[in-house]
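This report refers to the structure that appears directly beneath it.
Missing here: one protein chain of the complex. Every other protein chain is in place.
The block that comes next holds chain A.
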Amino acid sequence: MSNMQEIDLAECTLRDANSQLQGEDVTGAWVIRNPRGRHALAVGLTAPVDVLVDGQAGYYAAGMNQRANVTINGNAGPGVAENMMSGRVHVSGNASMAAGATGHGGLLVIDGDAGARCGISMKGIDIVVRGSVGHMSAFMAQSGTLVVCGEAGEALGDSLYEAKLFVRGDVKSLGADCEEKEMTPQDLAHLQSLLDRAGITEYPADSFRLYGSARRLYHFHVDNAAAY
């Protein structure tokens, strides 16, 4: 920790804090002290730096991250790592709704639970949740992978496109056009890789089930009107 460059939000503004972390020429490891639930922390980072948010983060922490490795040592508010492009975001506590929303790439790891709409409209991001996820998770998820070691709430994967959803526990209900799929060896290998990257060793990959799109709603048809 002694080699970390320190930003104390009790002593500076959010703009000062973020501007020190943004830009291609930023290097090294950083710690943000006294985040106190501040919104938009460590957003728009582009350099491969390590950032530790030492406490609770508000909305949109690490939003639109590119290449940075951000760890939130606490809980995160809505939209953590929203629209992440690359890099890694790790939440040691719980995450509120819309975690990883619309993310295009990178890895989001949540050690606790995630709220409603986790992975909504995801576009290539990989999300691993050690706990459970709330209702409407992976709604309109386009691509990428959501791994849930706990349970999933109602309407998992509603209106899903090509994202893959691995859930170990119970799924309260599947959303429109989401169905259970047969797990191939490639799927198992992909899941194992994500578990390894998330540092999860206690759950074997073959204890998960795979869900994906039935592709019945890809073309609007009146016979499916009740599903829309």
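Definition applied: contacts are C-beta pairs under 8 Å (C-beta built on N, C-alpha and C of every residue); 3 or more make two chains touch, one makes a residue touch a chain; residues count from 1.
In this section, contacts and distances are computed from a predicted model.
Per its UniProt record, the hidden chain corresponds to "Glutamate synthase [NADPH] large chain" from the list "Peptidase", "Amino acid/amide ABC transporter ATP-binding protein 1, HAAT family", "Phosphatidate cytidylyltransferase" or "Glutamate synthase [NADPH] large chain". For the options A:Q56, A:N94 or A:S159, the residue in contact with the chain missing from this view is A:S159.
Only one of the listed residues, A:G55, A:G106, A:G124 or A:G212, touches the absent chain: A:G124. Chain A meets the missing chain through residues 14-15, 18-19, 22, 39-40, 43-44, 46, 58-60, 63-64, 66, 78-79, 82-83, 85, 97-98, 101-102, 104, 117, 120-121, 123-124, 139-140, 142-143, 159, 161-162, 218-220, 222.
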